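Missing here: one protein chain of the complex. Every other protein chain is in place.
Right, subunit A next:
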Amino acid sequence: MSLRYFKIFSVFALICMVFLLFGCAKNDGSDASATTAGSAGKTKLVFWSHQEDAIMNAYKALIAKYQSLHPDIEIAYQTFPYDVYNQKLKASFSAKNPPDIAEMFGTWVPEYSKNGALVEIPGGEQLRQEYYEAPLGGYTLNGKLYGLPLEFNIENGGMLIHPQMLKDQGIASPPSTWDELVEDAKKLTVQDANGIKVKGFDFVSSDNITFTFLSLILQQNGKYWGDNDHVNFQTPEAQKAMTALTSLIATDKVADLTTFGGELDTSDYFFQGSSAMTYRGPWTIAAGLNTYKVKDFEYVPVPSFTANPPSYAAESGWGLVASKKGKHQEAAVDFIKFMSSDDNLLEWNQGTFTVPAKKAVAQNPDYVKANPYMKTPLDILELGQWIGPIADRDFFFKTINDHFQLMATGQESVESGLQQIEKTINDSQDQHK
């Protein structure tokens, strides 16, 4: 009996394996997203990006322009919701079935470049001179470029303010020092029986807690990277930075945690009048102008934490990479270079309300003329430093945000919280080596 069962089981296992092998077999030549011959013998390039109206429209316009200049090339443009885009990319590259050209957030790129999944962009030395440091960081590996950034992703240095709210409290101009910022924020905060009704200075967003913390360290001439791609948050600068941040919630009470993790962005609350000053990137200006149709706000510099210039950490933002699995890598790189020409980048940055990563575009008077609100971020682009070799961006930010909430609510001391953050992030860094 047992021998019979063994035979039956063996046959069953064999059949399962056959099905599995057939199911998972590599499907050369018929990949849905791989380069294929397009209509009328054209070279077809598949290009993926995340979904955002302004960004998609800007891509479509430049794709049409490229195709008219290159009639032999057809670009199949496919978009995906932001929430699933990162995982979609990972799945396609893992399955060796990626698009020819992919829009990637700069912080995601090292995971792909170090695993040999991306094509090197030629002329790296020259290109490095043409771009700011922070946007290039994520696209660089061992001195080589594996993609080109389209934007300078900046969440620091500028804040949204309601000038009328400041005026109503007798504040003549935006704060010029950190102490003034805290004092003004206290005056601007409005409380009622249910808690804070209008926040004086809102920085409690998933991006800005971390970015502000890192920037306060840099503004003390401190560092947060140690050896071996490990973070070091045991420095006096880190302690002072986190103490100052948690004090804004616990002691100064100019903001709270009630809206953190909610459906709306801090900029939405600002444009709805629930905060007087909100620390957020300039990309939020478009929402105010286009969605909320408000104009009674300004985008002004955030003062430095110290007497030093307001240095800050910045991620490498959205950019384009070419897949090494693509059959027409040269054409893919050519499209990326076309997108990165000064004129096309100017058009893209203006259309998407993003800050230019390329110096020539940022310094083009036409850019600031079309986007006067961008003057504040443009003035501090040189002060931006690349955030560093973060292995898992979401995990890094989430770890700091989670412990920040514990520290701000007194459930964890600043010292213990920073130790926990450091340990957790360094474990994650090690896992990705």
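Assume a residue touches a chain if its C-beta (ideal position, glycine included) is under 8 Å from a C-beta of that chain, and two chains touch if they have at least 3 such contacts; residues count from 1.
Quick note on the criterion: contacts and distances are computed from a predicted model.
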Can you work out the missing subunit's protein name as recorded in UniProt? Choose among "Accessory gene regulator protein A", "YVTN family beta-propeller protein", "NADH-quinone oxidoreductase subunit F" or "ABC-type sugar transport system permease subunit".
"ABC-type sugar transport system permease subunit"
Per the whole complex, from A:Ser68, A:Gln126, A:Asn142 or A:Asn194 the residue touching the absent chain is A:Asn194
Consider the whole complex, including the chain that is not shown, and state which of A:Trp48, A:Phe93 or A:Phe270 touches that chain.
A:Phe93
Looking at the full complex, which residue from A:Phe260, A:Tyr292 or A:Phe338 touches the chain that isn't shown here?
A:Phe260
Missing-chain contacts mapped onto subunit A
8, 12-13, 15-17, 19-20, 23, 86-87, 90-91, 93-94, 111-112, 115-117, 194, 258-264, 392, 394-395, 402, 405, 420, 424, 427-428, 431-432
